[in-house]
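Yeah, one chain of the complex is gone here, protein chain that is, but the others are all in their spots.
Chain lettering (A, B and C) follows the sequence in which the chains are written, and residue indices restart at 1 in each chain.
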């Protein structure tokens, strides 16, 4: 399982961005007790094609309705489709994709199709596929290989069916987690000769690409869409501002007013959580390691404390640091009865949940995603989602946020596919600022928002092109992981 | 069905304060397919008593756990229990109650018991009973007559079983909706000779009591606990500030940021909704009929408009006026595609839902409590809870809010039961200000809040008693329905 | 100086509502060194009249400009003038007034004139007259007797010149502080036979009227305009929300972000202060004696503490309780270096400033209205306005707030003057709710705010008149001082 010296985990990575529990909520026709594996079924769509593998092609109609509803909230992709009626910027593109298969993904795939691309698709997570949506895509002619509840073997089989096709070879990769990229590296390294680029969305996948790049083994340009400004602001600040409230309410029905809360970490996620809870009448404390973020917390009206100083008195503990063991067993021992503990940050490392799995503590599952951990003296700690990401486990991601991600992916594919020879090397790039701005501008009509245009005189005065970019390429509001290179706009 | 000239509806009134759909969410053991009517079953609790009628006495253990969890969030009642260990202010009280039967009610009933009272209880709503909780109460010896899914005949039979007992006659009534009071008026008017007073919680029930009083037919003192300041602030401003967000998220998963919202009515409910949505980044417009409330909306930063002026552009319409037909078919015709319409106000009169039940419009139920109403041109309006109260249908009422109501009820019972002859006449009273303040003070420890005490010198300067009341009896922040009389503190 | 057994202070009461220091700020032509007393001057206006006594009639032009500017921000009075072009609701009214003489008062007086009234006016404060404005009024024919820097003898002389006129007897009184009313009671009690009513604005004056009423000595109806809902909300909540920031900035240039503040008292003034400081990033603690207000502070996100618990750590102490000795010498001794102490509440009793006038403490005046009180160890406390009202001493009252007061006064005069026999007895009344609402409605156009009108059907459903009142007369948001009676709307 080592690849050119880099170790990849054998198990498919379950990307953190969208959780299966949420998505399956909408899967209203899944109660079928059909236990046959899709791999063993013979299915054809109404046009006679059988180049797909889904749970049940007959569910296509239900999936189509979901897709239609999603289209209403993804105006940017719909706008791209319209503009593409004349030119087809992806004409000739053969895209192989590996993402969650949801109604929103379907809108993206059908947009790529409208822009001229041929697509083949697998799921990036064994649980996250909406079967009805997969059926609808298959019915409209997309070779989709995915169903909910794949085995690990199924998972790689599906990916393989996407790339290992006679007479068809991908020239673009859209990946979410890096499993597809990994598979091609491992099994079909020659395929990279024709591939013009990789677009990767997840933190994990981006991290792998930087490792490959550092090791000199990245053989095509890659676009890191995870770190685009627009996407980051929405995934973190704006989305979390709403989902922290939503996640806590759905799991605990608690009242926020007057509650004492400590938020660990004052990055974008922490800022969103703090703003929302303060607005609801909670009293919020913040912990930070970085003095600049700490000073911001002060100026925003939050007392900056060490966790130890308030742990006995708070009603809620929220982690969003990106760090590990921020909440330790010692902290948990000192919390008061009924204290709620949850994580909005990095995967599931922030709360030392493992330390709670000791014989003297009793776990009681009181609701889906809610455990009471009971101390010998009767004290109960309310642990949400077992320390995994609250907003993914216990709330939903609004379509609008997914729309921004999907649009960013589409534009990254267009950019890489059309870039003139030499613009991008075998390296990892950020989306050019101008395209980042374009993603944002495509979402403004949702808010009936009217952008001001520079006059010629003003553009000259500012030394800017009237159409942007309006900020330098390195303008960002978030710290990315490794050193980044930025593409130049087309 | 007329009673002393007043017309009562024959059907039991389904009180608006807590909806069955919410409560049943927690009812995890109800999937039993036992179809036998409880009235036909022979059940005994472990002490051998069969003076009760519930769905299944064996579910008592599950209900007990729910009660124990609720106890943790109802500190005021628990504090009353403690203080009552010495004196028993309800010793000798025989209370007949008719309310929703939930874990929170159970905590109230067991508190009344601890204070010395004997209780008999029925449900005020045919759907709202939590069977496990009813079982737990029956198991601990409370004569409870209630189950989820009663017929109308069952409903009155249960009430009758509470009052029509050999060798036991109630001397206090705790009612929620007025059905119990109505039944006694109708069937056992003589019982009122021994009854010291009625405590009524609901708007509807209070309204009936004022009608009786106006007609000179109220024959015992009654306490209107609906209009106490503390309860009102929590039921309206604070609770709605949170539940508007919760209700919208659970039903639509929408994003609030940047959305244009019109809130009809700027009373306490409207103020709560506006504050919450503004804090989440929505752009909020307000409509009002009262210029004083209108001016407050202006000063709070909301544009005051007529509904017509913004109806084409808004993403969400929320009614909270207490009025009828605030949103008409004409408004609905002019809304844009995907506009969400919901009601936080008065029962289900505010949106003219009936006007949408016409042949040219298609209704599509897309989720529980969510309908798409589709116009011939494809426009969809998203109607929540069919225009019924959003916060009751689509979110939950936090235990803390219910705790304030329950404590108010308990104190009203104590006040009426212990009031010296002549303090209360045959009229409807508000809870004395001092007791209203006492309810509030019992809830302060939840927030580790420390009240300042007046010095003797300061009390003299202000002309106040050091223990309150701190405001005159007529101090209120909300307009009650009819002219009110206020009791003097004991 | 005792009047019918009631003791009045001999010195004119300096009303608290508008401070002279503020008003004089605009008095740009006062550097004249003319030391002749106005009483000794012979002045005539351009029409030849000399029925006035002001500092210098030649300053009229400057005053006129101030009045014109004020007119632009007093749209409600200007609207009243317009509506009065047809009817003259004050035709025949002879109003004697005693208020601060400012540009805003001038707009009021000229409005009363336009409505048909004859007016004679004196100042209610020996320092607060704007000489230019007084000159402008005199120039346009108003008999005004007032100048800045009157002696006490001048003060009463001016009042006397207003009422003691041959061939003219007042039938209405507009008073601010009660001095005019007192003078008539004392000197010309028979005048009350023709007087239809008194309109009183100040807390002090209202208090005296209630005392008179209680003693059975009030011989005409009086209208307490101080406690009207609209006026109170603006004088307290909305005005203080802004002036707390303004007063602190102008005196100390401090930064609010991150500062720890304790606000004593969570009434309307406290709510305004807390909201503003929270919004600017301060961390705010609250003290309260009333558990209902305390619970509101909790739900609004403020920690409720006793002053002692935080006195060592806070950067700012603000009193707004209406109480005395809220901040004691003991508290002051424990404050940290540079702590700022100020009062937004009741006159100058809240901070025990007298306790700081001891030999071991050094006072250093560092700016106008700012004293450093220095402890032997070098600790400095920053005391603002010597504990008097910060918003009056160190900031200004926006014209818009004064407009609401003036409009309320005008409507109260109209109501009392036109009320049919018997509507008002010899008692103190609140402005009828309907007129309170009318004041509010006259100010809505400033915000381009559009009120919704009830349909006939809705009005019937709600049991309301379409034109209001929309709330019962006793609907209030603030506790008034003594038991109040309310007039019925005309």
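Points worth noting:
One rule holds in what follows: contacts are C-beta pairs under 8 Å (C-beta built on N, C-alpha and C of every residue); 3 or more make two chains touch, one makes a residue touch a chain.
None of these values were measured; they are calculated from a predicted model.
Partners of the chain left out, restricted to shown chains and counted across the full complex, are A, B, C. Here the missing chain is touched by one residue of A:167, A:291, A:359 or A:420, and it is A:291.
Shown as candidates are C:127, C:188 or C:447; the residue that touches the absent chain is C:447. By the touch criterion stated above, the residues of subunit C touching the omitted chain are 69, 72-73, 238-239, 241-242, 245-246, 249-250, 253-260, 275-276, 279-281, 313, 337-338, 366, 380, 395-396, 398-401, 446-449. The missing chain lies against subunit A, touching residues 229-230, 233-234, 238, 287-299, 303-307, 309, 322-326, 349, 436-438, 440-441, 443-444, 447-455, 457-458, 461-462, 468, 470-472, 474-477, 479-480, 483. Where subunit B meets the omitted chain, the residues involved are 257-258, 278, 280-283, 298-303.
The working rule: only the chains that are shown with their structure count from here on.
Taken as a contact graph, with one node per protein chain and an edge wherever two chains touch, the assembly is complete, since every chain touches every other chain.
The leading chain pair by number of C-beta pairs in contact is B-C.
Counting the residue numbers that touch the partner chain, subunit A and subunit B have more than half of them in common. If you lay the C-alpha trace of subunit A over that of subunit C, the rotation comes to 180 degrees, to the nearest 5.
The centroid of the Cα atoms in subunit A and the matching centroid in subunit C are 58 Å apart. Shared interface positions of subunit C, i.e. residues touching 2 or more other chains, are given as 298-299, 303.
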